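The structure follows.
Shown here: the complex without one of its protein chains, the others still in place.
Labels run A and B following the written order; every chain starts at residue 1.
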Amino acid sequence: MMGDAIVTLLDVDKFFGANHVIKKLNLTVQQGEFLTLLGPSGCGKTTILRMIAGFEDASAGSIEVQGERVEDKEAFERDVNTVFQSYALFPHMTVFDNIAYGLTVKRVPKQEIKERVKEMLALVQLEGFEGRRPDMMSGGQKQRVAIARALINNPKVLLLDEPLGALDLKLRKQMQLELKRLQKKLNITFIYVTHDQEEAMTMSDRIAVINNGILEQIDTPKEIYKHPKTRFVADFIGESNILEGQVLDCQDGLCRIQLETGMVLLQSPNRKPADPVMICVRPEVMKYERSPVDGFSLPGTIKDIIFVGAQYRTLIVLENGMEIKVNRVKPEKDLKEGDSVYLYWEPEDALGIGDLKQGGSVNEQQ
Amino acid sequence: MPKHKRERKKRIGQRIATGFALLIYLFIYAPIAVMIVFSFNDQETNYFWNGFTLRWYEKLFYDSSIVEYLWVSLIIAVSATILSVIIGTLGAVGLVRFEFKLKKLVNQSLYIPIVIPEIVLGISLLILFDFIKLPLGFIAIILAHVTFCVPFVIIIMRGRLAGLDLSVEEASMDLGANRMTTFFRITLPMLLPGIISGAFMSFTLSIDDVIISNFVAGPYSTTLPVKILSLVKTGLSPEVNALATIMILVMLFGILANSIVQAVLRKRASTVIKSYF
Partner (left out) sequence: MNSSDTVKINSRLTKRRHFKRNTAPALAMAGPVTFWMLFFVLLPLLYVIFISFMSRDLYGGIAFEFTTENYTNMLKPVYLNVIWQSIKLAFFTTLICLLIGYPFAYYIARKPSKVAAKLLMLIMIPFWTNSLVRLYSLGLLAAPKGFINIVLQKLGLISEPLQMLHTNGIVVVGLLISMLPFAVLPLYASIEKLDKSYLEASSDLGARPAVTFWKVTVPLTLPGIVASIILVFIPSLGMYYVPETLGGGKIMLIGNLIRNQFLVTRNWPFGASLSILLILITLFMLWFYTRVARLDELEVF
């Protein structure tokens, strides 16, 4: 499915005044893939999108689309189209005129415009809406118009800036699947911006996690979840308990780790004694018993057991006050709030995060 | 019963308020009623009613020098309106979108023509035109009117711009329209309601201005209000009443026509496209 690079960002920096919002960013987007830029609000993901679209200029570095530098091209000269967060439908035009706009300004013959708009309406399942005005449509319908309007130009890349942000949960889930279907059908590269990790997981071929203007990790959803390269990624993607400690000794890839309030095991290749280490344990693989399990001695006290629908969530407080989240389908029998327990996990279920420094520059080139 | 008492008190209060409001409307409209009635009065001096006639209207159409001043006023008002709307619309967008050194100064100076007494603007323009040796008259009046109309246009437009989603313009460029196309196809149509009310405001300000025009009018080109001011001392002929009556009727008709056209346009827009298929 993936082919050559279609969008390449090389050492891109962006300043807003003295604000350094994008820092030496390198990013390659493959032909035909669904790439999501994921990160908290204000992390710079929208700025990246706007630089590709041509609404912002990079302060340094270069941006290429299909191997061609685009810095000198205006937004209206680039073969990329955008679906805006606010939809940005032209309020004084009908649905038909909105969708036809890109062709109209290119002076495509009327007959052809008519046919292609019709095609687009069918594609987004809005037949019969051509005469409507945007202010008479629901959020989901506006969304489809915005997508049709951007797609009619046959862009090489479609940029989507949190396009589902304004929709309610149910509609959002439905649109996620529809977008994915569209992308597969048209085989157009999608670059999608969102802060919703679940959304990113559902739709993307690859996810680029952005924090503070830095690309933390770019990988498939599965890899990002299973092997977060930085503490930020581990924390941001899914829920996790992050424990800091030091390697005591290792044997056949199994290391004993000294934590502040106990000792645990971690399966990890090539670690040396005295190395600092960060361990990420997802709540669903964290376990606890009344008495210590072989190789582990991490005591804590049950603070809360909360029923949250599909599962029980247990909060366990370590001796240094840190709270550990544990998710269980059923609560352990005869363990209740206030009981002392020992935490453990299967050594292969925990992940060691490479470096201690938060937000290190782990770029995909490395 | 207390409840009844309360209700009665409330109703009396409402009646008093309505009566008061009616009195105010009476106060504002009495002179206009007099103006209209006396335009049909069969007497030159216009103190009391002397029977119905249409001869003032006839005179207006067949031989009247006053109509010439109306034409001058209309041409000036239309030119000043067009200029003000162009400068004001571009200016409002420019002042919102761009940062430049003089921006703050310009923004603040916009308030000057609005708050200082008109007469001060009038004499300062007179002094300016004298200084640059611009002959008083037609051109001078237009320049003066544009000067006090532009700030109003900009303020009205800024209100519109505040509610305008900027990303719509980006969307247009994103879809392949260059800056000019975007301005004419997207920005301008979206600002159209503001432009219309700005134009309306400019036109009404211009056509009725006495204070400033009086200073910059020349001996051979005088607007209708300035002419009327010079006639007021000796008494106005009823043909002036007739003219003013026609003018207010035209204005009312314009408003009505405008609202009908807008309503029709809104309705048609949706059906036109359907018949396209």
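Miscellaneous remarks
Please note the rule applied: a contact is a pair of C-beta atoms (placed from the backbone, for glycine too) under 8 Å apart; a residue touches a chain by one contact, two chains touch by 3 or more.
Treat the numbers as computed from the prediction; the structure is a model and nothing was measured.
For the chain missing from the display, the contacting residue among B:Thr53, B:Thr181 or B:Thr204 is B:Thr204, taking the whole complex into account.
Among B:Leu54, B:Ile116, B:Leu166 or B:Leu192, only B:Ile116 touches the chain left out of the display.
Even with one chain removed from view, subunit B keeps its contact list with that chain: residues 17-18, 20-21, 24-25, 27-32, 34-35, 38, 46-48, 86-88, 90-91, 93-95, 97-98, 100, 102-103, 105-106, 109-121, 123-128, 131, 143, 146-147, 150, 152, 154-156, 159, 179, 201, 204, 208, 210-211, 214-215, 224-225, 228-229, 232-233, 236, 240-241, 244, 247-248, 251-252.
Just so it is clear, only the chains that are shown with their structure count from here on.
Centre-to-centre separation between subunit A and subunit B, using Cα means, comes to 55 Å. Against subunit A, the residues of subunit B that register as touching in their complex are 165, 167-168, 170-178, 181, 185-186, 189-190, 192, 269-274, 276-277.
Listing the residues of subunit A that touch subunit B in their complex gives 53-55, 74-76, 80-82, 84-86, 88-92, 94, 96-97, 101-102, 105-106, 114, 118, 130-133, 149-150, 153.
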